[in-house]
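Structure first, then comments.
Of the protein chains in this complex, all but one are displayed in their positions.
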Amino acid sequence: MNGIPMEHGLVLAAILFTLGFAGLICRRNMVFVLMSLEVMLNAAALAFIVGGTAWGQPEGQAMFLLVITLAAAEASVGLALLIQLHHRFKSLDVDAANRMRG
Amino acid sequence: MEIAFYLSGLIAVLATLGVITNTNPVHALLYLIVSLISVALVFFALGAPFAGALEVIVYAGAIMVLFVFVVMMLNLGDQGAAQEKAWLRPRIWLGPSLLAAVLLVTLIATLWSGDAGRMISGEVLTAKAVGSLLFGPWLMVVELGAMLLLAALVTASHVGRVASPDKPEVNAESGARKEAS
Amino acid sequence: MTLLWLILIPFVGGLLCWQGERFGDQAPRWIALATMLIELLITLGLWFHGDYHLPQMGTASEATRWSMEWQVAWIPRFGIDVHLALDGLSLVLIALTGFLGMLAVLCSWNEIVRRVGFFHLNLLWILGGVVGVFLAIDLFLFFFFWEMMLVPMYFLIALWGHSGSEGRTRIRAATKFFIYTQASGLLMLVSILGLVFAHHANTGEYSFAYATLLETPLSEGTAMLLMLGFFVAFAVKLPVVPLHGWLPDAHAQAPTAGSVDLAGILLKTAAYGMLRFALPLFPEASQAFAPVAMTLGLVGIFYGALLACGQQDVKRLIAYTSISHMGFVLIGIYAGTELALQGVVMLMVAHAFSAAGLFILSGQLYERLHTRDMREMGGLWGRMGSLPGFSLCFVAASLGMPGTANFLGEFMVLFGSFPAAPWTVVIASGGLVLAAVYSLLLMQRVHFGPAKGEGRFADLDGREYLMMLSILALVLLFGLYPQPLLDTTGAAMLEVQQLFGAVAQSSTLMTGAP
Partner (left out) sequence: MSLLPLTFLLPLVGTLILALSRGTLNARASAVVGVASVGLAALVTAWVGWTFRADGGTGVDMTLWTWLSVGDFQPAIGLRLDGLSLTMLSIITGVGFLIHLFAAWYMRGESGVTRFYAYMNLFVFSMILLVLGDNVLLLYLGWEGVGLCSYLLIGYYYQTSANGWAAFKAFIVTRLGDVFLAIGLFLLFRALGTLNIAEILARAPEVWNEGSLEVQLAALLILGGALGKSAQLPLHTWLADAMAGPTPVSALIHAATMVTAGVYLIARMHGIFELAPTVLYLVGLIGALTLLMAGFAALAQTDIKRVLAYSTMSQIGYMFLALGVGAYDAAIFHLMTHAFFKALLFLSAGAVIVSCHHEQDMRRLGGLWRRLPLAYAGFVVGGAALAALPLVTAGFYSKDEILWEAWAAGNGGLMLAGLVGAFLTSLYTLRLIIGTFHGEMKSDNARHAEPGRGLVHGLPLVVLALLSTFIGAGIHPPLEGVLPSGPGADAHGVGHTVLGIFAAAASLGGLGLAAWLFLKRRRWLAERVAGGWEARLWRLWNQAWGFDIAYDRLLVRPYRGLVHVLRNDIIDRLVLVAGWMAWLSHRGLSYTQSGKLRLYATSMALGVTVILLVLVLGG
């Protein structure tokens, strides 16, 4: 019983992050894009927790709290944008909103 | 405890895979919730019960409910799922997946190139420790977080209005474009 | 304190003009005129009461170099001061600024009708910036004012300019002007910082003070690089030929007041910068660079003259003549003899008058004919009262007719440069023929030949007549009795000559060939 190697926790975070990232760049539906973003944020939060527990410090959880705050803010703004997107383009395709191309 | 970690880790990975491959938003959301809960279990296993609890309450609870509401409000039907299928052809996802795989490999390689060997014993870091940190030296950060949430609230309530009075704004913008070009 | 006021008066006057617009269009004009008059009077007062002869130049110590000084710390951590100082050269150029400022206000009296207050704000701020350039001897402050001039000038061209032919819009001209001068100004900043860091490496102290940096020992390569940074900045403003692209557009498209300021004063800041900074700070590098600079001057003389012959737009023609004249200035500066340097000052003043005169005249032509295209002119002599006569006088001045200050300037430069670089001077003298060609082409195309229409245009009114007569009187006065001017700048030029010429004696680079 000698615990879990820190690398394993970080590898888990990396896998989740990469999966979220894969979802982000594969999907065109904005709902899935936002969900993938949540996954990625969650993975980042996991990495903080792993770091915090590995050193036995509470800062990891404090950072987690911040990440979760960020995720909440991001989700609310993102979903508001999603509603607007749906309203204006009658579609959830993120590529529809490319008016800012150069 | 290790078993709990590895098992819930595996579930988290599988559930996340389900999130990104599923074509039905509601199903995907359910997978996401599963994924979040298993990550919360991971937190418990690592000895961060406060974080695990918050994960369940805030993430799997509040944020996901928000998602569910939005998905329900948009009322995405069957043709939505059909379109998702059309968008998810191998030709489209193969390249990005490959890139993601490369990224993963690189990340792991980076991990292994650092100093290894630290073990997580699973000692519990209580909410008390976290709280005294947050309302002690990190007070400023908490206040910044509060500001962020407030800003997000204002933004979301402004952007989210369906009948936004920005028709003239669009005109003004195109007018400006005409002038510049 | 007087020096600070010299800078502040135009700025304050500009703000007053801006706000004075509430009381009608005439108010800003009178305020601006009064402001420049006060500026000029203060300068003339300083001129008459000060002593600029400063005989003990051999031991150029701090106490004797400047006639007036004013200093207050600004950013002490980096050794930046608000350090203003006045000597004969700055005095003459500030007086010139005051005079041309008055002319600029007067010549836009009827021309500018939109946003009069804001126009005069910009005009006066340009002049304030110029005065700052002439007074600042802290390099950071110098750079500050150097950049300061550009912004109002940009607005002046962009908001009140004329659009030229073939897609030459005023906005484009303004942008071109801004990019050229801004980019070169930044190069100068790099050089200034390089110099400051070199000084820091030597002494461990930061200082932007002119006198301190003057004694910075530099390795040959560093000095050359830093000198080039300064040179390019000034060369763009002067302008020296490959870097002249902004000038014809800016001159031609600016409103008359803008052209007068550009040709009359802004170009002079470049020559002033070379005399004050580029040469004294890097005498060895400048000496080594002199043949190149003189060659560039030669190219400028001929290139400007040739292009002037090919223009159809009156103001563009005059703009190219400026390039040609500034070639002489460049040759004179880098010849470095006392006579040549005095000639440079003379030529700067003379060119300010003659170019201002020509630009004002073409502005008046434009007011009457509503075109600047020479193909639509011709035979105007008998139809415009005394305007053609004045054109003739200023054209004669521009081609270096003896009796005008331009002649003295050019000939002093050539006489002074001849011992240093005979072949350069011989070739440059050929420019005198081309000067005659383009000047007389202007007369021929605009005023001679068959008339293109019936009727007469309005003669010059009292304001215009007085303006032209006063410039002409000054051109002739300095052409026949330039000694007061030369005495004033003599000490400053002698100092430059000593800093620069001392190297010439020790080096064998300058044995004659250009």
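Think of it as A, B and C in the order they're written, each chain with its own count starting at 1.
Criterion: a residue touches a chain if its C-beta (ideal position, glycine included) is under 8 Å from a C-beta of that chain, and two chains touch if they have at least 3 such contacts.
Bear in mind the structure is a predicted one, so any value in this text is a computation, not a measurement.
Novice: Which of the chains on display does the removed chain touch in the whole complex?
Specialist: Among the chains that are shown, those touched by the missing chain are A, B, C.
Novice: Just name the one of B:Leu10, B:Val102, B:Met119 or B:Ala151 that touches the chain not displayed here.
Specialist: Missing-chain contact among the listed residues: B:Val102.
Novice: Suppose we count only contacts with the excluded chain; which residues of chain B make the list?
Specialist: Contacting residues on chain B, toward the hidden partner: 96, 99-100, 102-103, 106-107, 109-110, 113.
Novice: Quickly run down the residues of chain C that touch the omitted chain.
Specialist: So the residues of chain C touching the missing chain come out as 241-245, 248, 303, 306-307, 309-311, 338-339, 342, 379, 381-382, 385-386, 389, 392, 396, 401-403, 407-408, 411-412, 414-416, 418-419, 422, 425-426, 429-430, 432-433, 436-437, 440-441, 443-444, 447-451, 459, 480-483, 486, 490.
Novice: At which residues does chain A meet the chain that is not included here?
Specialist: Here the touching residues of chain A are 21, 24-26, 28, 33, 94-95, 97-102.
Keep in mind that, in the parts below, only the chains that are shown with their structure count from here on.
Novice: For chain A and chain B, let me know how many angstrom lie between their CA-based centres, rounded off.
Specialist: 3
Novice: In chain B, what residues contact two or more other chains?
Specialist: none
Novice: Show the residues in chain A shared as contacts by 2 or more other chains, in ascending order.
Specialist: In chain A, no residue touches at least two other chains, as defined above.
Novice: What residues on chain B touch chain A, complex-wise?
Specialist: The contact residues of chain B facing chain A are 1-2, 5-6, 9, 12-13, 16-17, 19-20, 25, 28-29, 32, 35-36, 39, 42-43, 45-48, 50-51, 54-55, 58-59, 62-63, 66-67, 70-71, 73-74, 76, 80, 83-84, 87-88, 92-93, 96-97, 99-101, 103-104, 107-108, 111-112, 116-123, 125, 129-130, 133-134, 138, 141, 145, 148-149, 151-153, 155-160, 162, 164.
Novice: What part of chain A is in contact with chain B in the complex they form?
Specialist: Answer in residue numbers: 1-12, 14-23, 25-29, 31-32, 34-36, 38-39, 42, 45-46, 49-50, 52-62, 64-66, 68-77, 79-84, 86-87, 92.
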